[in-house]
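What follows is part of the complex, with its chains left where they were.
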Amino acid sequence: MAAYLEFDQVCKFFPGVKALNGVSFSAHAGQVHGLLGENGAGKSTLLKILGGQYKPDGGRLLVDGKERHFGSAKDAIAAGIAIIHQELQYVPELTVAENVLLGRMPTRFGLLDKKKAHRIVAEKLAAIGVDLSPDARLADLSIAQRQMVEICKAIMQDAQVIAFDEPTSSLSHRETEILFRLVKELRANGRTLIYISHRLEELYALCDACTIFRDGRKIVTHDVMADVPRDRLISDMVGRELSDIYDYRERPYGAARLQVQGLNGKHVKGPQSFVVHGGEVLGFFGLVGAGRSELMRLLYNADARTGGTVLLDGAAVATGGPAEAIAAGIVLCPEDRKEQGILATASVAENINISVRRNDLRGGLFLRHKREAALADEFIARLRIKTPHRQQEIRLLSGGNQQKVILARWLAEPGLKVLILDEPTRGIDVGAKNDIYRIIHEVAERGCCVIVVSSELPEVLGISDRVIVMREGAICGELPRAQASETEVLRLALPDGLAPAAPLPERSIA
Amino acid sequence: ADPVKIGFLVKQAEEPWFQDEWRYAEVAAKEKGFTLVKIGIPNGEKMMAAIDNLAAQKAQGFVICAPDVKLGKAVERAAKRNNLKVVSVDDRLVDGSGKPIESIPHMGISGYQIGKQVGEGIVAEIKARKWNMAEVGAIRVAYDQLPTGKERTTGAVDALKAAGFPAANIIDAPQAKTDTENAFNAANIALTKNAKFKHWVAVGLNDEAVLGAVRAAEGRGIKADNMVGIGIGGAKAAENELNKPQPTGFFGSVMISAREHGYQTSVNLYNWITGKGTPPAEVLTKGMLMTRANQAEVRKAMGQ
Amino acid sequence: MSTSPMNPVAAAPLVSRQWLSDYSMPLAYLVLFAVLSATVENFFSLTNVVGLMLSVAQIGMVACTMMLCLASRDFDLSVGSTIAFAGVLGAIVLEHSGSVAIAVAAGLGAGALIGALNGVLIAYLRVNALIATLATMLMVRGLAFIVSKGQAVGINDDSFIDFGDTRIVGLPLPVLVAGACFVVFGILLNQTVFGRNTLAIGGNPEAARLAGVRVERLRVWIFLLQGVVTAMAGLILASRITSGQPNAAQGFELDVISACVLGGVSLQGGKARIFGVLIGVLIMGTVENVMNLLDVDAFYQYLMRGLILLIAVLLDQLKTRGERR
């Protein structure tokens, strides 16, 4: 069978970075081709070349045997290529239907045919099983819902080649299942699918073949995914052996340190209370929109609360804003990296130092450039952040490396007492995940409280000492590590106590 | 009959000159017992809106100093449409081809004439100081974007030339805006380019412009004895200069009577509306040169 | 809407809030209008209301296209100069050719050129919109002075002048033209691909580009439209004031942009409502009108104008505040 899509010695260079250095591989029609590689390996860059966003600095791209040169995204779309980008590309003020049909709105007599747009999008959404109104504004949706809209948009292009760049990084259980079903249908229809993910289980579940990248080079292509042992994948990818990535160790934990009492606010349902012990890693699980992020934001003073207190070591934490929480030693690593995390046009060093430098100013005002540089370099090394130098603008880093920079920002805090991580490993490669888990445990061992909000069930189970489950804006259960099995947690997280084996009810996304 | 209501529309409401006109019009209103509506009309668009506004207020007529004299026809038509009587003040309105509009009585003084008085004042002072005209540089702080500005400064320059002032010694200093700081910058460059002159004179469209030139000259050590600047307007800015303990290069200012213009035009219009007589087709007033020496008399004569 | 996931409990307040947010500005304006009618003498009369509308006709026309421009996250400071230039050019061409059609064509053509220049500079050469349009603002103003030698150009052609005066069913033509602009651009914004794509490139240019929208071309079109409509406003102004004035409409750009922002158009792009812009324009005109009716002192007019601008946005702010979080 001839390859439908072929990359031949493709190169792409950025100042100081060889993002792709002569990469060749091919994907066939009716195949799901997985791409793996650590953060910054060049996967997204490859897709951007495929999508006409970047012009390659060398090499050829062949679609259906013909060499193609795309001048813009429009050319790529015309050639039957659809891409779901890692950084979601939607227009927040427009509706679901308008986003899905952006650039291809149906018209009648020169005017928009809104009815038709509504109808076809509603049909498509229903067909793929996403429960969303075509008239909702994207700005009002959760990230997961936005992600589903993006997927819908790509599917509706009816393209021959569809590439997914970490589509599940912000999806939870149910949407992931929808996505899997979609991918399989598309494969059955003879489409050529490219699938990038850092979650190995997904790759095993979906992909027929896979190609592994490291440092802008192809390491190997496995034609039959199922035959490749997991350890082999990991070591090819990160260039070293990894045994247990969660790295969990039993550790004694102290008295209740953080007490959250009756916290209430706009997106949570009623007052919520819980405690975290010193040295404990507390996992928060829930379906998308369960209200975990909102609860954490309330705790962090990021949103206005309508009631409740937060006690740290017995003393109430001042309200006001995040600055007060940080001063008390509570920090939050937000879930939406692009909107809430990075200072896009600032350097890596600046992004790391933005908060921590307040402890180390000359005269309360003047920066200590040398120390800041040293700190930045230290964390670039410790977290293996891939950047040509610390002065690189953070927006030019790969997604996973940006995440590491934000983590570094908080790990650098000397007075850290409570570390809240909202989806900390979103978009992070296995090796780096392992690094982060190790760091989480180190932080806990220092006697800090660590709260990990995650939609990845294995991750929550793998690293937490205790798991709290949320559903529809409220805490609905709590399980110590010993009792926290996958079934148990899911039973709590699913609406109305439905067992996970039962068919999922329609309204669980909302 | 309805109570009489008269509009008084002026092009630059913030200018002291027009504020004074308004003040004297108020005096007339109080004396004669009519209502005065004062509206600033910085441009043609606002002027049209203001006339409509007057009609809505059931005014019977208005006095106008239009932002541009060529707006004459528009004023005439708008007035006719709304059945309003019009008198123009300061600037005589003309039609599209530049002919004065006969149906609108006028009281004022041409910008060119005021400018001429400035020039004549300067010439007299040059002669009094026995300067050699060849050694005198003249700065025309120019703002030709404004028709009145161009008329005034052209008048001044023409008067200088008529008195034998060498045309080559007249230097244009175009200011980017009409404030003192821009006049300062413009004059400063003119001075830089022409360091050769021993004495200087300056004209501009108002007191602020001349003041800028005077300050720039001072910055180069050209003080009162080598500088003669005559402004136009004679309001506070001029008064401040003329009352400084030491004489400055700001020699004087040609003052026009806001009293005459403000008071008389509104009275004329009132009489016209109430059937007590049509205003004369054109009345021209004169300006007076006010200097340190005569400022008290001039102010008194001008009714300030 | 069978597919809507909206939960019925939350839906009711959501809908009414949406309604409130959509109509609060018009409602507020209606209230303001009623209060002014009751308290300000002569305000509520046909002549005055027509006068009011006439006074904002030019702003209204240009606000329609400025809305598109702002919605696409751009900015245009050159409209004031374009008004002046189109008026002056139209008057000169009219004087020389004697043909109204040629004069109008010349004015509109010049506007289109200026707009296209802005568009090309901003979209293709990627010059900052503020600087690009500031530069054209200066250059076009300069041209207006140069072609007219700094003097107003009189117009004697009655058929041209009549345009500004003619009334149909009691409404002056300029008002009708402005009304037509609101209808046309309202449809363009809400009912056409052009409008949706405009909002899309304002909301997220990268997303629009990746979806295959020809971002550059669209931006040029927006500016071109703006140029043409502005030139039309300039010609209408010239007809109303029976002359082309090279220094007309100074500061006009800020009035137009303020009207749009008052009407809820976001300077961050991606948000625009034609109805809001209409209200914004009317608020600007009403304030001016009432101050003149009340004979407010010229100096205090500044204060009032500032205050009212503030109150208007603060009210709007309070409303959207609740929605924010």
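A few comments on the model shown:
Letters A, B and C name the chains as they come in the text, with residue numbers starting at 1 for each one.
By our rule, contacts are C-beta pairs under 8 Å (C-beta built on N, C-alpha and C of every residue); 3 or more make two chains touch, one makes a residue touch a chain.
Keep in mind the model is a prediction, meaning the values are calculated, not measured.
The complete set of protein chains in this file's complex follows the formula A x1, B x1, C x2, whereas only one of each kind is placed.
One rule holds in what follows: only the chains that are shown with their structure count from here on.
Common neighbours of chain A and chain B under the contact definition above: C.
The interface with the largest number of contacting C-beta pairs joins chains B-C.
The innermost chain, defined by the distance from its C-alpha mean to the mean of all protein C-alpha atoms, is C.
Of all chains, the one whose mean C-alpha position sits at the greatest distance from that of chain C is A.
For this pair, chain A with chain B, the centres built from the Cα atoms lie 70 Å apart. Centroid to centroid, with C-alpha atoms defining each point, chain B and chain C lie 35 Å apart. Note for the complex: chain C touches chain B at residues 41-43, 45, 47-48, 50-51, 54-55, 58, 145, 150-156, 161, 165, 237, 240-243, 245-250, 288-289, 292-293, 295, 297-299, 301. Taken in their complex, chain B has these residues touching chain C: 13-14, 19, 36-40, 42-50, 52-53, 55-58, 67-74, 77, 81-82, 94-98, 144-147, 150. Note for the complex: chain C touches chain A at residues 1, 3-7, 187, 190-193, 195-197, 199-200, 202-204, 206-214, 270-271, 325.
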